[in-house]
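Taking it in order: structure first as structure tokens, then the write-up.
All protein chains but one are shown at their positions in the complex.
Order of writing sets the labels: A and B. Residues in every chain begin at 1.
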Amino acid sequence: MSAILLIAVPLLAAFISILFKKYAHYILVFVSFASVFALEYMDLGTITVGGFNAPFGIVLILDDYSLIALYIVNTLFFLVAILNCNEFKKVGSIMLVALAGLNGLLLTGDLFNLFVFLEVAGIAAYLITTTNKKPLATFNYLIQGTVGSSLYLLGLILLYAMFGTLNMADMASSIASSGYGAGVTAFPFLLMFIGFGVEAKLLPFNSWTKGILANSNRLTGPMIASVYAAAIGFVFGRLLTNVFVIEDTFLIIVTIILIFSVVAGEAMAYASTKVREILLYSSVAQAALVVVVFMSGFTGWAVYLIIGNAAAKLVLFLITNTATKQLGNDDVETFKGLFVNNKIIGLSFTAVTLSVIGLPMFLGFVTKMNILENMFVSGDYIWPAIILITSVVEGIYFIRLLLNLWYKENDLPEVKFEFVLKYVVVIIALLIMVFGVYTEPVQESADDLVAYSYIEGGNL
Amino acid sequence: MIDILLMILTGIGVAFFGFVLQTSIAGVNRKVVARVQKRYGPKWYQEFLDIFKLLSKRSVTHGWIFDFGVIMALGVIIGTAMFMPLTSSFMAFDGYDNFFIFVYLIAVGMLGMAMSASGSGNPLASIGVMRALTTMLAYEVPFMIVVLTIIKLTGTSSLSEIGLFQQVAGNSWFLIALPIGGIVAVMALMGMLGKKPFETYIAPAEIASGPMVEYGGKQLGMLFIMHEITVFIEVSLFVHLFLGGAENIVLFIVKYFVVYTILNIISSVYGRFKIDQVVLFFYKWPLIMAITQAFIAIYLGWVI
Partner (left out) sequence: MTVEFLILVALASGILAYFVGRLNKVLGAVVTIVASMFIFIMIGYMMQDINAGTTFNYNAVEYMPDFVTFMVTYLGLFFAILVTFIFAMVSFFNPFFVEKYKYPALYSMLYLFSLAGVLGVFLTDNFMVLFFFFEFIVWSGLFLIPLGKNNKAAISYYAFSTAGSFALLYAIFIMFAETGSYNLHLGLATVSGTTEGTYVLALLAFAAFAKLGAFPLNVWLPRALGKAPDPITAVFSGGLEKLGAFVAVLALVKLAPVGDIAGTLGGLTEATFLFASQYIVATLGAMTIIFGTLMAIRQDDAKKLLAYSSMSNGGYILVALSLGGTLGLSGGLYHIVAHALASAAAFLAIGAVSRVTGTTKMSELGGMIHKMPVTYMVYLIAIISMAGIPPMGGFISKWLIFQAVIDNGLILIAVAVFFGSIGSFLYVFRPLAALFLGQELPQHRDKAKEAPFFMLLPMLILSGLIVFTGVMPNIFLDFINDVIAELGGTGLLLGDYTITGVNGVLQPTLIASVFGVGVLIAFIIFILLKKSKKVGLMDTYTAGNFIYTEELMHYSLDFYAPLERLYEKHINITKDFYKKLENKVVDFGRMVKYFFFTNKPEITVFWIIILIGFLLWGEL
């Protein structure tokens, strides 16, 4: 089966669903399930589109890396879709477009094509976030997203003018063989970095996140914080490891941005008193951490970091937004004692949170330990210190949240969680726990990723 | 086995000797102090009379802890006195006259008394105990620092060996060899004995004798005995540590008498500190002096 179907079918389904508006959400669930299912039958390799061979034509790359990315993103997408299909019937068609855009992002091996999919996915995201009913925030997101992708395009144009190619692998080898210093490519890369930084929620470019996520509902919260974040993380990872050359001043700028994002993200989450704000600021820090790990070259563990975060944020935002809808607001004070009568939900929330903090018995612990270990082995002593110090802060605010949600005597908030949601969060929490203890497959696959995807993604 | 029994009997003998010695000297001192204050004062055996009278009287008790504390206090103090060397060669348990044993065993006696006093349910007693403990916190630290200096210099914490050390060095008493520390020790000793100006915890006019307020009859008598033996231990400590110990028993009694009398005379012309003044006092000059002395003696080696 050709990987191009992953883009074509959702797109086609989107058009069909416009004709059958009433059934749009069924189509959405079916297609998103089918695309998870179809991944099983995909052949690894490069697909040329339109008959032109690389580097002249557009190629789609399906290697180990993008396969994992597709699995994760499609599965998460499916979960979000099935949990919300009844409530948000109107956005069914748009969700299909989003799926096409996201799959395209993950598959493409062409930098311009990437821009196109970025725009497709972006526009879908803007439309999805209209369900928040906060037009100003969505508008803000729209403006910033557009500025970001324009900058990306500008950077890409510069690169195209310099090297005459748009293919990722070809670009990488052209840069390597051109003999230009890092200073020459720094400017276009910075533009592209900023462009992606907007979507990836790196700090100075991410003011849209507050408007979107702090007002999110059950659809947009998990969609943006989990599905989109995972997809953007994977794509950014590919660019960072395969295309970008980050050195000198550019490296300084990137390092400052990242340190600032991590530190300020955790501090802002610490200073917040609303559950969704805590979660969104924490995901700002996590997103920066993903970029750090990719830049350090530990692709395998960066992938696990993305997976862990995406799964965690899915659970956290689902639970939080469900509760927020029923309670009216998301102040920690209102949420107090939420889990006393919802123990199953509470346990899943706790397990997931502990994993994000990186306490033992959970997947997050394994990931964090390996990242730190690799950093130390490669002689980096600064980042581990920053990560550990911010982890303390992160731990404190998450633990504070958890304890508040667990311990209260009377006046308990009454929230009902539906059956399917319980199922989903419990399974995710269990998986996080199982792989936190049974670490062998995680360890092996992470090592494999470092060995394979790097080469295949780069050289076709 | 016989050896051990014999040792224990000797120990009991030492304790009894200490009691008799101190009680008589205290009696004599009552006369001395009276003369300082232009009175005649009681007979020298008045203290004995008081104690026997109390022991023979019928009294009241406030529950088992009230009695238990008294027994514990007296018992432990007797036990402590059993370790005390009389001269530098005569003691019940040779080689075990460790300084720390005395310091800590006296504390058990104090604890027993404090417990019993608090068990009486009288708040004045509790206030007295509070003051006694606070005073202890004040004088003990400077004193221990001076003793630390001595132990560091002599390399032993055995009282008799410290005494011998001074004798071997040609009767160079630590009171003179460590002059600053000596002064601190005298002040600390006054605190230990509860002499003015550090008698805040008894303060009869203020808190009705503090810890003792509820006692009468045999309990008070036993506490009197305990008090006498405690004084015996504390003054003997001073004699051994600072006055070169004693070659023979006569010298011991003489030194003992002189120390106790001088302290009494000093005390008889002083008023009484408030409790926080006691603490402030000891943590100001005596502590600084003790530390200075320790520094000079240990690091600079200036020992006269």
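Going forward, contacts are C-beta pairs under 8 Å (C-beta built on N, C-alpha and C of every residue); 3 or more make two chains touch, one makes a residue touch a chain.
All values derive from a computational prediction rather than experimental measurement.
Novice: Looking at the whole complex, which of A:I47, A:L67, A:M361 or A:V426 touches the chain that is not displayed?
Specialist: Of these options, the touching residue for the absent chain is A:M361.
Novice: Given the contact definition stated above, which residue among A:S178, A:S207 or A:N329 touches the chain not shown here?
Specialist: A:S207
Novice: Which listed residue (B:A34, B:M136 or B:I183) would be found touching the missing chain in the intact complex?
Specialist: Checking the options B:A34, B:M136 or B:I183, the one contacting the hidden chain is B:M136.
Novice: Identify the residues of chain B touching the omitted chain, counting contacts across the whole complex.
Specialist: Touch set of chain B with respect to the missing chain: 8, 11-12, 15, 55-65, 67, 70-80, 82-83, 93, 95-96, 98-101, 104-105, 107-108, 110-111, 114-115, 118-124, 126-127, 129-130, 133-134, 136-137, 140-141, 144-145, 148, 151-158, 208, 213-214, 217-219, 221-222, 274-276, 279-280, 287, 291, 294-295, 297-301.
Novice: Taking the full complex into account, what residues of chain A touch the chain not shown?
Specialist: 136-137, 140, 143-144, 147, 151, 186-187, 190-191, 194, 198, 203-211, 249-250, 253, 257, 264, 267-272, 281, 340, 354, 359-361, 365, 369, 372-373, 376-377, 379, 381, 384-385, 388-389, 391-393, 395-396, 399-400, 403-404, 406-407, 409, 438-440, 443
Simple rule for what comes next: only the chains that are shown with their structure count from here on.
Novice: For chain A and chain B, let me know how many angstrom lie between their CA-based centres, rounded off.
Specialist: So the centroids are 77 Å from each other.
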